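The other protein chains are all here in position, but one chain of the complex has been omitted.
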Amino acid sequence: MSAQDASQSTAQDTQATAHRWPLWEVFVRSNRGLSHVHAGSLHAPDASMALRNARDLYTRRNEGVSIWVVPSEAIAASDPDSKGSFFESPQGKDYRHATYYTKSEGVKHL
Amino acid sequence: MTPHATNLGDSSASATRITPGNALRPEDIVEATRLGTVKPSEDVAEYALRLGDDALILAQRLGHWISRGPELEEDVALGNIALDQLGHARSFLSYAGAAWGKTEDDLAYFRREPEFRCAHLFEQPNGDFAVTIARAFIVANYQFLLYRELSKSTDSMLAAIAAKAVKEVDYHLDHSTQWVLRLAGGTDESRRRMVAGLNLMWPFVGELFQDDSLTARLGAAGVVPSSLKDEFDRSTGTVLAEADLDVSALHMSTGGGRAGRHSEHLGFVLAEMQVLAREFPGASW
Partner (left out) sequence: MAQNSEPNSSGASIKSVSSAASGKAVLDGLTPDPVQLAGQEHFDAVLAKDSRVEPKDWMPDAYRRSLVRQISQHAHSEIIGMQPEANWITRAPSLKRKSILMAKVQDEAGHGLYLYSAAETLGTTRDEMMDALVAGKARYSSIFNYPTVTWADMGAIGWMVDGAAICNQVPLCRASYGPYGRAMVRVCKEESFHQRQGFEILLELANGTAEQRAMAQDAVNRWYAPSLMMFGPPDDDSPNSKQSMAWNIKRFSNDELRSRFVGMLVEQVKVLGLTLPDDQVRFNEESKTWEHGPLDWDEFKEVLAGRGPCNAQRLERRRTAHEEGAWVREAAVAYHQKQQDKQKAAA
């Protein structure tokens, strides 16, 4: 690719992004007392329209009483490549669970 | 970063009614009127016909947008609004029909053009997205004020239909307002189109607020159209001012829809809407 070609394609890319609506992640609370749960994603020009689009797209059948929208790019995720070590520590620490304590089994209200 | 959040309140205020909820549905009205215990007066029926026709013709217009919207998300949004309007139309028409032993479909499909009672605004072609938004903005402001008042009607069925409708129209108001702001304040092109859309649609505002002998006779069962005009000017004025749009120089047309004198466009809408039903009169679908 010549330098000229490269600059042309960059100009085209910029043109394309001029009206590209960013991606948002949508979280819906289905009922009071429950957490917001990831429902999916959508495109919208800004937060305010993202909320409205989410309402139209993800609550058409009474699925929600509250919605969060978050720009997809604002989400920091754990690194999947390190999944082994990242989630290793809790393994083998059974004493964090009530089921570890067997001698007190059968004692009422414990 | 803080997520952007909204509370939609109780679930009955959200979404369209595909699944049966607590909300009043057209079928409930048919059921209530079937036994003859709930029956509108002739005047109330005439009035319900006006509101029903407004909503029906708008739903018919908006239905055309589905699969043609500027973005898929907007297809879904316009579809929701069209479905809300169609729901309101079915409720009002079912109720009106109870006075004359007619169903919603008798009224929608087997009346002739002069028997329709919609205002000219609702008949106007969709045009581009800005024209549709200009019409939607006027309609939503008008219907919101109208239904809010009508929910206090002495006619309990009209009140119930309006109480359900006002919650849905509240969202239409928000949707159209958001788009008026964006189109007016977006690009030069979008602003030009928004201005053109308002120029086309604003003249039809006048007809919405005209009183006549029917609205006078209805008293507290209906809403006197002119009584809503000041509030309409205030609510639209705030948004138009924020969008730096001025409609003060635009004239008002006289309308005539409430008396069955329609714009050039309604005939085409009816021809398309009624064609199949009229091919098979008396058929069940």
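Going in written order, the chains are labelled A and B, and every chain counts its residues from 1.
As a working rule, a residue touches a chain if its C-beta (ideal position, glycine included) is under 8 Å from a C-beta of that chain, and two chains touch if they have at least 3 such contacts.
All values reported here derive from a predicted model rather than from experimental measurement.
**Q** For the chain that does not appear here, which of the shown chains does it touch in the whole complex?
**A** A, B
**Q** Given that one chain is not shown, which residue among B:75, B:149, B:174 or B:231 touches it?
**A** The one listed residue touching the chain not shown is B:75.
**Q** Since one chain isn't shown, list which residues of chain A touch it in the complete complex.
**A** Within chain A, the residues that touch the unshown chain are 16, 18-21, 23, 40-43, 45-46, 49, 57, 60-61, 77, 79-81.
**Q** For chain B, which residues reach the chain that was dropped from this view?
**A** On the side of chain B, residues 16, 18, 26, 56, 59-60, 63-64, 66-76, 79-80, 82-83, 86-87, 89-90, 93, 104-105, 108-109, 128-129, 181-183, 185-187, 189-190, 193, 272-273, 275-277, 280, 283-285 touch the unshown chain.
In this text, only the chains that are shown with their structure count from here on.
**Q** Report the inter-centroid distance (CA atoms only) between chain A and chain B in whole Å.
**A** Their C-alpha centroids are separated by 37 Å.
**Q** Spell out the part of chain B that touches chain A in their complex, as residue ranges.
**A** Touch list, chain B to chain A: 1, 3-11, 14-16, 18-19, 21, 71, 73, 76-77, 80, 171, 174-175, 178, 182.
**Q** Write out the stretch or stretches of chain A touching chain B in their complex.
**A** 21, 27, 42-45, 47-53, 55-57, 59-71, 74
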